[in-house]
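I have a structure I would like to understand better, so I am pasting it below and will then ask my questions one at a time.
Missing here: one protein chain of the complex. Every other protein chain is in place.
By letter and in written order, the chains are A, B and C; residue numbering begins at 1 in each of them.
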Amino acid sequence: MTAPAPSTPSASAGAASPTTTTTTVPTQRSWGSRVISALLTQRVVLLAVLIVLLVAVMTSLDAAGALSGAYNADYLAAALISAVPLALLGLAQLIVIASGRGGIDLSVGAIVSLTGIVFGYLYGVANVPLVVAIVLTVLAGAVCGAINGILVSYIGFPALIATLATFYMYRSLALVLSGQKPISSPQIQDFYSAASAVELPLIGGALPLVPLGVFTFLLPAVVIVWVLLNKTTWGRRIYAIGTNDTAAVWAGIATRPTRASAYVISGAISSIVAVYTVAQFASARPDAGTSGNGMALPAITIAVLGGVAITGGIGRVAGIVLATVLVVWLNAGILLLVPGNEGTQMQLFALGAVLIFAALLNGLTKRRFGGI
Amino acid sequence: MTQILTRDEPPLETAVVRATIRRILPPAVTGQEWVLLGVIAVLWVILGITTPAFLTPGSLQPLLVAVSPIALIGVGMTFIILTGGIDVSVGGAIMVCAVVTAKVMVGADVPLVVAVALSIAVGAALGALNGLLIAYGRVHAIIITFGTANLFQFLGLRIFGSSTVNGIPQTLEVFGRGTAGRTFGLPHSFAITIVVVLIAWWYLRYAAGGRHLYAIGGNENAARLAGVRVRPRVMGAYTITGALVGLAACFIIAAGTSSLDQSVGAGRELAVIAAVVIGGTSILGGRGSVIGTLFGAVLVQTVLSGVTQLGWPSQLGFLFVGLFIIVAVGTDLLREKARKKK
Amino acid sequence: AGGGSTGAPSGDAGGGGGITVAFVPKLQGIPYFEAMNTGGQAAAKALGITWLYQGPTTADAAAQADIVRSYIQQGVDVLVVAPNDPDSMAPLLKEAADKGIKVATSDTDAPDSVREVFVNQATAQGIGEGLTDALMEPMGGKGKYAIVSCGETAANLNSWIDVQKKYTAEKYPQAEIVDVVYAGEDQAAATSMATDLMNAHPDLTGLVGECTSSAPGVAQAVRDAGKIGTVFTVGLGTPQSMKPYLDDGSSSAAILWNVENLGFLTAWAGQQLAEGKPFSATNKVSDDLPAVEFDSASKTLLLGPALRITSKNVDEFDY
């Protein structure tokens, strides 16, 4: 039933000419202007440039003797350890925010706290074998996420409200269940040394010492989430419901289970962060994900900086990774550049400024270049 | 120019017209507010029976003092959320206002009125910055205010200068602390809050500007097309919130001790948002009320106080706060669904 | 792995003398740690060393770890930490030690770490008993009291509370702890919780503010309720923040130690470590600290007994 398009009078007369001019513009543009437009409209490109810029500036400051320590590969590699939980939770936010309808998960930090206690209890107190304990912990995280998912997807709560409520509840439960005491039994201590003893053959003397967690937790998670979002029909459905929920229904997509599953995955990722945190800190703390400003707000900040559109349907794994690296290396650099308390205060300023700058830049260019 | 409809006929004040007026007036008190009032009443009765001290002035006065800053900022936050926005930077803004106020009171020894006015001005300036970026920057409010939250915290910490402010004079007592802060037993901070809530209620119900907030939240583009000046209105909502944050910062200093440290304001943004959504304001914009917000704040504080007074582990309090959010918003959702079905 | 891990002390860290001692507090900007900083700086001047100080803006283990990592990168000679989470700090301290940095803890210990010394302000026993005794004095050794603590998980606060519970039960059988509540680092929350406690227990006659934010909070609550003289409070508060309450009697006493001296001792201990000098059983540190004891079994330097600050001696401290 293939047939060549009949040339209709209307198509030939006027309408065809604007079509050709608009569509051919990008290919005709100079290399330079294409780079600028990519920089302004594609967050990943902007972030990559910012990272290069940061490293270049810091290295030259270093060479000029303005830093109190060397801003070298070893330091940057070591700093990546704080990227692990941040990027993981950033990925969790990516999934829920991309799923649309105002998706967001404020409860991730509380799930880290709660499932960390679950893991600490299972592995550290009840002597459950490690693999079983991890599986059960992830299951617990998935259940926490499923509660969010049901509230949001099936009952119709705005995600901000549902996860604010469960944030309060999970945080409270973590404290009550643990008797507000960290679990730091010998097993947990051993878990720490076991985790740190496994040397990857890859990281020998030649390469900077990248923290193990980057390979054992972050890299697999990044790959899995990337595959899920880009290579599976589930990922297609997530982007579809996030872009246009109504159209997704008309296209025959089961929107409710799909949206709920985004929160389930977010909860599961949070519980993996919980296990990681227990390993990193050699103790299961009931406030692991909620102390200070908590883990949720930084994770959302990372997601937004990484180019995830708060309106849903837009966001890439690479954006999350690059945003995390930028923030972590920026923070690490500031500590060497600015001594004393001003250093840590300056980190807040830098984060706020970068976030607003990136958001405003996109806001301004979106209309001109139609970017994301 | 021509008048489309003839308007110079004598006004016919029929019963039909009067009935219509009553119906097109937005309801003074919504269903959600009655429900909250009922829940609060039930809680107070239960707590009054189980812990005899609950319904005494010594218990209720501090409760109302604690409610005031949350409800006060909640009024502004309601305006913001009505327009479809949100402000997660109020915690940082509280810190800035509080430290500025405390420092001038201790260092420059200025009179109370000046200090309070300064606090309000600083808050309004911070709010205006938010409003400017949101209304003119074409970026979603949650992103901007995440950013400014960090900037405000930075600013606050710099002004604190790595120390606490000690020896804050007791002049702020007038906002509700001790006998000097009460008239006929009512803490002044709460009285001020009530006045602000009533003004805001009036504004949202009767003033064109107030109705415009609902319109903007309902359909921003349509509001623009109808000639509503959207950007100044949005900016106004954030600026007013900032000003209320400034006043609330004074309440918070007054409710604290004679020293102020950098933890002031931390986590307040979530408490305020919780009060607003429990109060029945739709996070999607276009629907909500300030009376609901006041009740929401009272409910949250009642739960937290109640848990402590019952002798339950204090960390259980927030479990109940979470549950109340789910129940309050859930019933609202279900009522909405039932209404849509009809 | 490249150049950063030479282990040799690099002189460019900070401006002053040859030895660099870096101290990472739990949290910046609170009088307690800032007073330690003051003491440390005084010591730097007196001893001819360089003192570095940088704290996180929230009491958060991960943020603290970033700072520790940057000090390792700066190649300081001695790294002293007051860990928010002792267990999580241990691996980082080991990393520092592996790079040739001398490591120590101060204020809060990381017992299972490689730290070479813990600079202890007072024993948990000393603080817990000090608080209890200070409160029991005005309460007459009997009656009900409650504790307003801060972070639910703060290990040192919890260990003091344990001591208080045990010690009260043993020494003051007629006294009873009716509740322990947690207000976080929020003074206003501490005040309102203290108020709630007084309402819930009308026969309450004592309140303990377990940390520097809740100590003035509970006193303020008593003052507001007009119960000065009926309900007595003590707390672990810094002198200047407690002064108004000590003066009007809403607080009977603050239990603390000379925090500036603690900072001084920390800096001194750092210098000893860097120079490889062992600690003796009793050390003369300065005129203010003529005889600091060292327990070689637990590798702990002890500042001395806890201090009871009252309206009489509060003006001796300017923090």
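Just so it is clear, contacts are C-beta pairs under 8 Å (C-beta built on N, C-alpha and C of every residue); 3 or more make two chains touch, one makes a residue touch a chain.
The rule is short, and it goes like this: contacts and distances are computed from a predicted model.
Missing chain, UniProt protein name: "Sugar ABC transporter ATP-binding protein", from among "Hydrogenase maturation factor", "Cytochrome bo(3) ubiquinol oxidase subunit 3", "Sugar ABC transporter ATP-binding protein" or "K+/H+ antiporter subunit F". Considering the whole complex, the hidden chain is in touch with A, B. The chain not shown here is touched by just one of A:253, A:268, A:284 or A:299, and that residue is A:253. Note on the undisplayed chain: of the listed residues B:223, B:297 or B:326, the one touching it is B:223. If you put the missing chain back, the residues of chain A touching it would be 1-6, 8-11, 13-19, 21-25, 230-237, 239-240, 243-244, 246-254, 313-314, 367-370, 372.
Touching residues on chain B toward the chain that is not drawn are 1-5, 7, 11-12, 16-17, 20-21, 23-26, 202, 206-208, 211-212, 214-215, 217-219, 221-229, 282, 286-287, 340.
Definition applied: only the chains that are shown with their structure count from here on.
Hopping across touching chains, the smallest step count from chain A to chain B is 1. Here the spacing of chain A and chain B, counted between their Cα centres, is 32 Å.
Per-chain Cα centroids separate chain A from chain C by 36 Å. Looking at chain B, one finds that residues 153, 157, 162, 266, 315 touch two or more other chains. For chain C, the set of residues that touch two or more other chains comprises 28-29, 57-58, 152, 182.
Partner chain B is touched in their complex by these residues of chain A: 102, 104, 106, 151, 155-158, 160-162, 164-169, 171-173, 175-176, 180, 293, 297, 300-301, 304, 310-311, 341-342, 345-346, 348-349, 351-353, 355-356, 359-360, 362-364, 366-367.
Within the complex, the chain C residues that touch chain B are 28-31, 34, 57-58, 152, 178-179, 181-188, 191-193, 195-200, 202, 213, 216-217, 219-221, 223-226, 240-241, 243-245. Residues 51-54, 56, 58-59, 62-63, 65-66, 153, 157, 160, 162-164, 166-167, 177-179, 252, 255-264, 266-267, 305, 308-311, 314-315 of chain B touch chain C in their complex.
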